[in-house]
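Heads up, one of the protein chains got dropped from this complex, but the rest are sitting where they should.
Here is subunit A:
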């Protein structure tokens, strides 16, 4: 197991390095070089320009600039935000926290519901239940995230009382932690439903296929012939085995969850990294955009690594090797 994890960790590190190269190319070498735009910012003083110029080493050869860029990233120095006039990390960190508050529960819910529906659908394949689950999963897969958000907003406005934008009510001073939490949860409701729904469709389809493939295996027929009850067979044998391919596909789709989160956040003005990316494009705040891109890529890589660990734990062939 150790060797497997080490290999995966190495792959993750190489991928992150590739992300750094890509970021450097995107933000330094493409036309409209954003680092040079930095100096067109009228709010900067002459002294700040000189300081930034030295910091980014813009007068040095390209490879030195690249090394300096890497060193700066690892020091957590991502430059200054044009808009906030503060270090990018100071802007990014709270946004990242807000994004996690949205993404973590949504992803867990989507996995639980999606996998559960997939098991039922695969077990009762070719029945009415299966058809219902499969077609609603397909429709959920085809629904644009932002449009589902729009539909929910319209519904919520009609019902009334459900907040459709932001993370906390503006201008309200909270007297107790429970009041604060209640307000936060009410704001979380719609974005969480949106992200969960658009994510779970793909999980249930994958789990269904996986369960059906597993049900054709000889050991299933053997266990059934020995008189094992169907529900026990599903619980003890089919689901654990069917989970393996599902886990690896969930890992691949983490990137799409993040993309879904960016759109969900924008529609509901949830103050996370997604909304920050959206706002930074409008503000031409390239240092923040660069930082946000790096943080998104890094979190996808880390999530993939965690998924690999879960896979290793679930698969005895990896676990005991």
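Here is the rule we use: a contact is a pair of C-beta atoms (placed from the backbone, for glycine too) under 8 Å apart; a residue touches a chain by one contact, two chains touch by 3 or more; residues count from 1.
In the analysis below, contacts and distances are computed from a predicted model.
Asks: Looking at UniProt, which of "Acetyl-CoA decarbonylase/synthase complex subunit delta", "Peptide ABC transporter permease", "Phosphoenolpyruvate-protein phosphotransferase" or "Cobalamin B12-binding domain-containing protein" names the chain that isn't shown?
Replies: Of the names offered in "Acetyl-CoA decarbonylase/synthase complex subunit delta", "Peptide ABC transporter permease", "Phosphoenolpyruvate-protein phosphotransferase" or "Cobalamin B12-binding domain-containing protein", the one UniProt assigns to the missing chain is "Peptide ABC transporter permease".
Asks: Hey, which of A:100, A:153 or A:189 is the one touching the hidden chain?
Replies: A:153
Asks: Tell me which of A:167, A:258 or A:312 is the one touching the absent chain.
Replies: Checking the options A:167, A:258 or A:312, the one contacting the hidden chain is A:258.
Asks: Using the touch definition from the top, which of A:97, A:139, A:172 or A:185 touches the missing chain?
Replies: Touches the omitted chain: A:139.
Asks: Which positions on subunit A touch the chain that was left off?
Replies: 14-15, 18-19, 22, 26-27, 30-32, 34, 138-139, 141-147, 150-151, 153-154, 157-158, 164, 198, 201-202, 205-206, 209, 213, 249, 252-253, 255-256, 258-260, 262-263, 266-267, 277-278, 281-282, 286, 289, 293, 296-297, 300-301, 304
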